[in-house]
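Heads up, this is only part of the complex; the chains shown haven't been moved.
By written order: A and B. Residues from 1 in each chain.
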Amino acid sequence: MSDHVYKTIELTGSSTTGTDDAVRVAIARAARTIRHMDWFQVVETRGHIEEGAIAHWQVTVKIGFRMED
Amino acid sequence: MSDHVYKTIELTGSSTTGTDDAVRVAIARAARTIRHMDWFQVVETRGHIEEGAIAHWQVTVKIGFRMED
């Protein structure tokens, strides 16, 4: 609980299902290489339209993780 | 419909399910003590990560309700 330092990275998850799933996709990808992830914050929600319907949801999140001491 | 006055409060709902549910949790809690609620607006979507996965979704909403005359 002492003077930790956190780093923030920004990822965009993509999903054909919806906004919450796009966030989960981004967190899951980050979890493959980053430890001690602590929080996320949604910064943008966009999407790609094809043939008049939503093809992909794209949600950009900031992810904060504790740096190793 | 005449010169009403509305008050806005800011709540953060938390949910293990997703963003929409976090909003519902916040509105439901407010409904226990506030009458005449009229609208809400999402102001921030964050979450808590544990063991590399989303543990809680946290959505902050402004809620507007009509003040008693």
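Simple rule for what comes next: contacts are C-beta pairs under 8 Å (C-beta built on N, C-alpha and C of every residue); 3 or more make two chains touch, one makes a residue touch a chain.
What you are looking at is a predicted structure, and each value in this text was computed from that prediction instead of being measured.
K.L.:
Considering just this structure file, the complete complex holds how many copies of the sequence, given 2 are shown?
P.N.:
Result for the total copy count in the complex: 12.
Just so it is clear, only the chains that are shown with their structure count from here on.
K.L.:
For chain A versus chain B, what separation do you get between their C-alpha means, in angstrom?
P.N.:
22
K.L.:
Across the complex, what residues on chain A touch chain B?
P.N.:
Contacts found on chain A: 19-20, 23-24, 27-28, 30-31, 35, 37-42, 63.
K.L.:
Give every residue of chain B touching chain A within the complex, in rising order.
P.N.:
18-19, 44-49, 52-54, 57
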